[in-house]
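Shown next, in structure tokens, is the structure this report addresses.
Missing here is one protein chain; the remaining ones are kept as they sit in the complex.
Here the chain labels run A, B and C in written order, and each chain numbers its own residues starting at 1.
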Amino acid sequence: MIDVCRRALSDFYRHRYLHGVCLFTIALSVFIISAFALFFINAGELMGAWQQGIRITAYLKPDVTKKQAAELATDIEQYAGVASVSYVSGKEGLAWLKEQLGAGSSLLSDLKENPLPDALEIHPAKNMAAMAGADRLAGKIAGFAEVSDVEYAREWMQRFYGIYNLFKVTAFVMAGLVFVAILFIVANTIRLILYSRREEIEITRIIGADEAFIKHPLYLEALMLGSFGGVAGLAMLYGAFFSLMPKLSPEGLLPFFQVRFLPLELVLAILISSMFVGWLGCYFSIRRFLRV
Amino acid sequence: MIDVCRRALSDFYRHRYLHGVCLFTIALSVFIISAFALFFINAGELMGAWQQGIRITAYLKPDVTKKQAAELATDIEQYAGVASVSYVSGKEGLAWLKEQLGAGSSLLSDLKENPLPDALEIHPAKNMAAMAGADRLAGKIAGFAEVSDVEYAREWMQRFYGIYNLFKVTAFVMAGLVFVAILFIVANTIRLILYSRREEIEITRIIGADEAFIKHPLYLEALMLGSFGGVAGLAMLYGAFFSLMPKLSPEGLLPFFQVRFLPLELVLAILISSMFVGWLGCYFSIRRFLRV
Amino acid sequence: MNAIDALDNQIIRFHGVTKHFGETYALRDLTFEVRKNDFLFITGPSGAGKSTLIKLLYMGERMSDGYAIIDGMNLARIGRRQIPQLRRKIGVIFQDFKLIANRTVFQNVALVMEVAGFKSRSVIRQRVEDLLELVGLPHQADAYPPTLSGGEKQRAAVARAMVGKPRIILADEPTASLDPDASERVLQLLRAAHARGATVLITTHDTRLLSRFDARVIYLESGRRVDGPAAAENVND
Partner (left out) sequence: MNAIDALDNQIIRFHGVTKHFGETYALRDLTFEVRKNDFLFITGPSGAGKSTLIKLLYMGERMSDGYAIIDGMNLARIGRRQIPQLRRKIGVIFQDFKLIANRTVFQNVALVMEVAGFKSRSVIRQRVEDLLELVGLPHQADAYPPTLSGGEKQRAAVARAMVGKPRIILADEPTASLDPDASERVLQLLRAAHARGATVLITTHDTRLLSRFDARVIYLESGRRVDGPAAAENVND
């Protein structure tokens, strides 16, 4: 094993030009993939943050007490897709309505008494998948005896979820396709490297080396290329992120949202995938060069 | 020239393995870039389509006649960032408000007279860039003598434009970075190919070939690789698009939006860039192999 | 010597071996035996099939027809996994040297020992340095093959073929690029290996070599074995 490592390392040095070029390609590939991930993760979070503004209002029947309302709120909070439930009295509701209507609010000033009932305000969870069934949720809530009516920005939400779903699905599909494309690119590069080294491999076989003797250092080198390339690619992304980020979000552009770098688990996953892709590239190409 | 073509073609055949691998890599690279473009273009269009729901309402003073209102509408329509302006009478406005409030509309049924003034509804243009200054637009409209008050979903729009801007800027930055990464990947691949061919190049020089004799077919091959690779990459995207698209938008997911393939000009631009990148890759690598 | 003794003594046995590449027949119906510790020359004009014969022996190519046995292994039926074992018994001096371009001479020679499973760096170093000394390349140990002169490459190839102390040495034109002095040195090395018990098979078109040794000679012409005298005529004209 030590022997294999030693040989892999000296091969690495011996073919520093080839390996340098390959490492660069892998780094760029990892950069592309992780830039994608960074973009989609932040876009997803952004949409999550944005939907905070969306809520379902359940108007309560006039005879429902505060205590009953609180119990109901606790029940609803258990539902999938519900982040929090808050109680809004009729007075608060009217104030909110006036604020929302802005200039049009003058038309409410004529009211002699507050016609708005007490209500529960249901905030959907950030987890949007569960919210795709906002209709279903609203239906369920309407089923409670205490609830007189349920109201939410149906059209807006539908559009929002439409976009969100399309975004999510295409993001997954894109990420998948790009990942496969990158995998082939890395495999191709390793293929070209082994092609350049085919004479050396052939001579080594001819002087009596068995497959293991030849393959093990090559696999190790591919793993090294994958991991170094992965680290370099992520470092490039990190550098680009922290040098461009301040310029991207000038004050006020998006005050309520903080763009974040990739989470640690994903960084690790990318590194491991990168090593795996290196290994896989080697695996696919090596057969060609080990045939008699 | 015919001679150069002939030599380039026979080289192409001679090195079919190397060129096949390279062509594959370029195709994948073009695929990635154009998938990106496809995604961002459609995402941009989608956001444009979505914002149709957003409007600025300019309430008119009670003494403004319908004719004056129509003139004002024509004026406002000239503004940058305005798609269309429509006249909404107070009655229509109330009906709309009732509809919007849904269950809560009961509180409007107590009204003895319609307190809503006539209004102009201003729909922002699809061209969002101009709309980033919605505030400014609203301010301008408020400046008209005929307008009593301007109202729009300020918070929502701000969030929307915040997202849109972030999306746009990051999309540009991402596209730029990915383009550069792809450029380097293609250059690296061509570098590896020339590396594999360095002995052949060296021998050709030694038997008396001048730089032009060696370089011209190589450049031509790089251009061919770039263009064939570009066509193959776009074909891959086209195939993926039309095989996946029906599955991506099941009925109702996004009824108001039609995802489209890349426009023809962009397809051509991608092809030309791909050829250019091939040429550039050759240009960067060839010097190393033409040194004495 | 009875038949069984003869078989016991045979380290290489070719029977009706044919090798063709598409339409080109490099060897036709070749039959010969080599006894253990033999010292044998194979000669014939350019393109006669000498190198092809050597390629078949180390399984660089598979024969098209016939059968061959080397040191108890049947080449027609040998599995992929056994080829390395066979090759480690054989030291080959290739006509085109087959040195790895981006390894130094030392590393090229040492590689045979690494392949053979030697682990100790110092043992390898000692043996490789000894051999480079013997072939007259002590100062080129750290040179890369492309920077060597033709003769130096050939001597490096000789060192590599001998470093593993193989039981069989196949030398394909081992002195073609060498001046008389260096040739003499290489032949002494081959003779020393022979004295140690190795079987040595040398291809050559150097008629002086043939006349200086009282060794068995196999004559090839267009892939066929021909009789000594007829071929001798050919060689000595």
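The working rule: contacts are C-beta pairs under 8 Å (C-beta built on N, C-alpha and C of every residue); 3 or more make two chains touch, one makes a residue touch a chain.
What you are looking at is a predicted structure, and each value in this text was computed from that prediction instead of being measured.
**Student:** As a test of the contact rule: which chains in view would the missing one touch?
**Tutor:** Displayed chains contacted by the hidden chain, ordered by label: B, C.
**Student:** Can you tell me which of C:L30, C:A182 or C:V200 touches the chain that was removed from the display?
**Tutor:** Residue touching the absent chain, from the options given: C:A182.
**Student:** When the complex is taken as a whole, what residues of chain B touch the one chain not shown?
**Tutor:** Against the missing chain, chain B presents residues 3, 7, 14-15, 199-200, 203-210, 213, 292.
**Student:** By the contact criterion defined above, which parts of chain C meet the unshown chain? Give residue numbers in ascending order.
**Tutor:** Within chain C, the residues touching the omitted chain are 21, 44-47, 50-52, 95-96, 147, 149-152, 155, 172-173, 176-182, 205, 207, 234-235, 237.
Here is the rule we use: only the chains that are shown with their structure count from here on.
**Student:** If you connect every pair of chains that touch, what shape comes out? Choose line, ring, star, complete or other.
**Tutor:** line
**Student:** Give the label of the chain whose average Cα location is farthest from that of chain A.
**Tutor:** Computed centres place C farthest from chain A.
**Student:** State, to the nearest whole Å, the distance from the C-alpha centre of chain A to the C-alpha centre of chain C.
**Tutor:** Those two chain centres are 62 Å apart.
**Student:** With chain centres defined as C-alpha means, what is the inter-centre distance between chain B and chain C in Å?
**Tutor:** Each chain's C-alpha centroid was found; their separation is 67 Å.
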